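Every protein chain except one is present and positioned as in the full complex.
First chain written, first letter: the chains are A and B, and each begins at residue 1.
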Amino acid sequence: MTKIFLIAKNSAREAFRQKLVSLILAAAVALTLFSMWAMKLDLGHEQLKFTANFTAGALGFFGAVVSVVLTCRLFYSEIENRTAATLLARPVSRFQFVAGKLAGVAAMLAIFALAVLLAGAIPLFLTRQKLGLLPDEMFLGGRPDLKWAGYAVFGFLQYVKLVAIAAMACLVCAASRSMVFAIIASFMVCAAAVVSCSEFFSGGGFLLNAALYIVPDFDIFENSIGFIFGGVNWAQFFAAFFYGVIYIFAFLILSVWAFASREI
Amino acid sequence: MKYRLKIFLQVLCACAALAAVGYASSFLAKIAAPQRAEKKFGGRAAAFAVFGGYREAIASFVWLKAYLAWERGDYQKCLSNIELCVELDPENIVFWNLGASIIAFDTPHWLFGGGKAPQSVQKSIRRRQGALALEFLDRGLVANPKSRRLKLDKAIIYEKVFADKNAALQWHKAACDEGAPIYVVRDCANMLEECGRAREALDLLLSRAGSFDKSHPSYEFYLGHIKRLENKINSQKNMLAL
Partner (left out) sequence: MESVIEISRLTKYFRSGIRGILVRALNEVSFAVRRGEIFGLLGPNGAGKSTAIKIMLGLLKQNSGECRIFGEKIGEKTKSKIGYLPEAPNFYGFLTAKELVKFYAQMSGMRSADAEISAENALSLAGLSDCQDRPLSTFSKGMLQRAGLAAAVAHDPELVILDEPNSGLDPIGMSDMKDLILRLKASGKTVLICSHMLREVEQICDSVAILYKGEVAAFGALDEILGRNSEALIRVKNPTEKFFGAVEKSAAEFGADLKVEKGGGSLADFFNKIVFERRGK
C-alpha cells in the first residue's frame, strides 16, 4: 500500500501541474457561477433546479473531460519518458503502478469536484435567499427546499462516477499504444456510458443485450440531483455508490491484466 | 494469424468480463434510478446527453431558436426545435404548454396559405393540428403525469378545436384533483355547467370550498360563483314547479 500511495502522491503532484486541467477547472467554476446570470434565461425552469443543473453539468461534462484527459496524460507521460521502465525495474508490481496512477487521478478529481461544488453552492445559496423573499403563492408546486446534506451526497456520487470514468480510461490506456487514440476511444466509451445505450436498444436479442451490458450505465448517477431538493434516498445512494465502486474495481483489474502483458 | 487471433480473444475476454459485471450489477442500476425508463433520449437529444446538467440551459437556447422560427412562421424549424426542447428537458411544463399552444392554435394559420384556403380545408387543418397537439400533450403527460397544466391544455384543445365539451370535461375533471388551485376548480365547474350539469358543478364547488384559504384574492369570486349557481338551480327548480 505504501508503494501505491507513493506513486499516487507523485501522480497527484504531476496532475496538479497540468495547465490544461487548471484551465478546465477554471471554465467549470466560471460556468457554475455564471448560472446566477443565466437565470435571466429562465423559461419556466424552477430556479433552484436550474442553478443546481449548472453544477451538475460542470461536474458531469467538464469532470468527464478532466477524468479522461488527465488519466491518459499521466499514463502516457510515464511510458514516453521511460519513468515507467525505471519504476517497474524496482520491486513494483504492475498492479501497484496502475493502482497508484488511478489513485493519483482520483485525488485530483476530488479537488476538482470539491472546487465545483463549492462554486455551485454560492449561486444556490443566493438563489434560495432571493426566493425566500417571495410569497408562497408564487410557487405553484410548493416552495422548493434546498437540502445541503443532499447536495453533498450528490457531489460525492458525481465524484464516484468521475473515478469510474478515470478507471475506464485507464483500461483503454493500458491496452492502446498511442495517447491520442486512448483519449478519443475513452471519450467515445464515456459518451456511450453517459447516454445510457441500453435504454435505446432494450428488447433486442440475447447477443445485443449482452453487448449492451459491456458499457456501464453512468446515467444512473444523474438521478442523484433529486437529493438536493428531496433529501437523500439512501437505497438509491448505496445502489449507485456500489455500482460505481464495482465498475472502478472491474476496470482496475482489467487494466492491470492488459498492462501485465504490455512490453515497456 | 495466431497473433491477431490472440489479440481478438483477449478483447473478447475483456468484453465478456465487462458484460458479466454489467449484468451482475444491473439490479443496482435499477434501484439507483427506478424512474429513468420514462426518460428516453432519442435522436438529436442523445448528442446532448453528454452535457449532463447543462441540458436545461441548452434547451432554453433551443427554445429561443424555436421562437425565432415562430416569428418567421417557419413550421418545420419551429416544430423541430420544440421537439428537441422537450427531449432535452422533458420536465419543463412550459415547453409542453407553449409548444402545444403553438401547434394547436398558431400553426394552422401558417398552413392556411394566407387565409386563402376554403373554410372546409381550414377546419380540416385545424383538426389535424389539434390532433397533433393532443398527441404532443400525451407525451408530455408521460413525462409529467401529475401536471394539471397539461391536462387543462388538453381540455382547452378539445373545447376550442374539436368543440367536444364532454372530452374537455373529462380532462377538466382529471386536472381537478385534490389540492387543485381555485381557478382549476372553477374552470371545472364552468365546464360542468356548460355541459348542463349545474348541480354537479355546485356540489364540486361546495365540496372544495373548505380547502381554500379564505384570504385568497379569488375566494370572493369563488363564493360568488357558488351563489350564482345556487340561484340558477333554484330558479330552474321554480320554473319546473310552475
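Things worth noting here:
Rule of thumb we're sticking to: contacts are C-beta pairs under 8 Å (C-beta built on N, C-alpha and C of every residue); 3 or more make two chains touch, one makes a residue touch a chain.
On a predicted model such as this, the values are computed, not experimentally measured, just so you know.
For chain A, the residues in touch with the chain missing from this view are 2-3, 6, 10, 13-14, 17, 81-83, 85-93, 263-264.
Please note the rule applied: only the chains that are shown with their structure count from here on.
As a whole-number value, the distance joining the C-alpha centres of chain A and chain B reads 34 Å.
Remark: chain A residues 35, 38, 41-45, 49-50, 52-61, 64, 140, 171, 175, 190-191, 194-196, 199-200, 210-217, 219-223, 225, 235-236, 239-240, 242-243, 246-247, 250, 254, 257-258 touch chain B in the complex. Of all residues in chain B, only 10, 14-15, 17-26, 28-29, 31-37, 40-42, 46, 49-57, 60-61, 63-64, 89, 92-95, 181 touch chain A in the complex they form.
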